[in-house]
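A single protein chain has been omitted; all remaining protein chains appear in their positions.
So, subunit A:
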Amino acid sequence: MTAYLKLDHIDKVFTRGAATTEVLKDINLTIEKGEYVSIIGHSGCGKSTLLNIIAGLTTATTGGVLLENREVNSPGPDRAVVFQNHSLLPWLTVYENVKLGVDKVFAKTKSRAERDAWVMHNLNLVQMAHARDKRPSEISGGMKQRVGIARALAMEPKVLLLDEPFGALDALTRAHLQDSVMALHQKLGNTILMITHDVDEAVLLSDRIVMMTNGPSARIGEVLEVPLARPRKRLELATSATYLKCRQRVLEFLYERHRFVEAA
């Protein structure tokens, strides 16, 4: 298989004055088109830094990111991000928030009416079309995150980057949104890279789980294939042996071999 997204020997060192901290060390990863990959690790292991490097919001100290064999080192809509705290612009309505990206990405290729239809199409995908004229302060946390997903999807990214997208949500809303993201992935076949710290979420959603060791100098400790057929159903998986085995592997990695040691 050809590598669609390739992380090539990425190191990241933060320098503050004379002090340097190596956050990421020698990260290598190839992701295929249409794959759903999760990166899991304890907090502070640099997984968000890694996502920011892929998004182009931070630059790697050495190494680089290749998307379809082209190096990317600045942010762009081909790697749209769904931020943990939704990051909708509060002065714009739901519709305008999604339209902001659409207008930029399809400025030349779509007419005004087509762009409008495309915004509504994406709001429909996340079942948020009914709230098109509401402002972010008027909708719930889960709804905001749906709009955040619609905004990212509407840019037709080559890779969709999810930065702990369900972290700030309550358990029920989270489950509901996970199902939505799974359905969207099934329907649209996006390539998705998700940062998470939730083991169940990682196993449920991913084709592969990338487990990171603790920082500083975090590396990829292990990559686990999740051989579960899609579409996956939450309740059926609860008793599936494969599911439990995968879950067990991740838990062992996180809590036995790479226990989170509180910085002394």
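The rule we apply is simple: a residue touches a chain if its C-beta (ideal position, glycine included) is under 8 Å from a C-beta of that chain, and two chains touch if they have at least 3 such contacts; residues count from 1.
The definition used in the following text is that contacts and distances are computed from a predicted model.
S.K.: Select, from "Carbamoyl phosphate synthase small chain", "Nitrate ABC transporter, permease protein", "Phenylalanine--tRNA ligase alpha subunit" or "Ring-1,2-phenylacetyl-CoA epoxidase subunit PaaA", the UniProt-recorded name of the complex's unshown chain.
M.R.: Its record in UniProt gives the absent chain the protein name "Nitrate ABC transporter, permease protein".
S.K.: For the chain left out of this view, which of A:13, A:66 or A:92 touches it?
M.R.: Of the listed residues, the one touching the omitted chain is A:92.
S.K.: Any idea which of A:12, A:25, A:47 or A:79 touches the chain not displayed?
M.R.: Going through A:12, A:25, A:47 or A:79 one by one, A:79 is the residue touching the chain not shown.
S.K.: If the missing chain were put back, which residues of subunit A would it touch?
M.R.: Answer for subunit A: residues 55-57, 74-77, 79-81, 83, 85, 87, 89-92, 100-101, 104-105, 135-137, 155, 179, 233-235 touch the chain left out.
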